[in-house]
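One chain of protein is taken out of this complex; the other chains stay put.
Up next is subunit A:
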């Protein structure tokens, strides 16, 4: 305790009544939130791990060791699901980042009306995903959706095209819907980062005759690099875990074409009451996300060092 107080900067006033030490007071403040998280998140997580070694259903449970995992490792279908999940994640995150960068650059341009544009970009972020997906269900409908309608009018397809009925088109349609949900957040974070870049840098470059593209590449991008990296991590986690979008559009179909790990887990555990097998899948998700995040945090550290922020 004495070490702590000594390490604090000199001259900071402390409360005079010595009833509570700083550490005790702090933990009293954090305690309730920590306890709540422990009960609702940490404990179920531990329980998920326990259940993954069980054959568990609505009836009872029985210890089966690694059998659930073994089934998964041997299953070709499951391997396909993992590959699909990562493909889904990389494709969707890449699109979100590119669109977010373009969007933020546009909204950052000093043109009249940009305040309005910024407001109009936000709706997909703030409304319930389930409701946004109802809109996309409609858009993707072959008979009355405007996409199929436009294609028919232009003569690209002869008849109605059901976007969600074919394996390929369903997958990419779900990606587009996911990008739609995620792009506003990415855009607005990039925009905030861009607006935080010192104007002096741009003016100095401008005086030296640097063009817009050069300034974008050499000033904007490096300056907002830490935000780009942390946003890509956040979006990757969100996209990996994205459930509602796929569930509402396709429920993982047609024939498994849009079944990602999270959808597979939900179907197994909640749909078929195979709690043990579902838990094994959930544990694999946690491990994959954990490894992925650690990798990313190291990249972030490296980027921060390279671009000189803390």
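Just so it is clear, a contact is a pair of C-beta atoms (placed from the backbone, for glycine too) under 8 Å apart; a residue touches a chain by one contact, two chains touch by 3 or more; residues count from 1.
Just so it is clear, contacts and distances are computed from a predicted model.
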"Molybdopterin dehydrogenase", "Twin-arginine translocation signal domain-containing protein", "Carbohydrate ABC transporter membrane protein 2, CUT1 family" or "Phosphoribosylformylglycinamidine synthase subunit PurQ" - which is the UniProt name of the missing chain: "Carbohydrate ABC transporter membrane protein 2, CUT1 family"
Chain not shown: contacting residue from A:173, A:258 or A:279: A:279
Subunit A residues that touch the omitted chain in the full complex: 4, 8, 12-17, 19-20, 22-23, 25-30, 32-34, 36-37, 40-41, 43-45, 47-48, 51, 99, 102-103, 106-107, 109-111, 117-124, 126-132, 134-136, 138-139, 143-146, 148-149, 152-153, 160, 180, 183-184, 188-193, 195-196, 202-203, 206, 227, 237, 241, 243-244, 262, 265-266, 269-270, 275, 278-279, 282, 285-286, 289-290, 293, 309
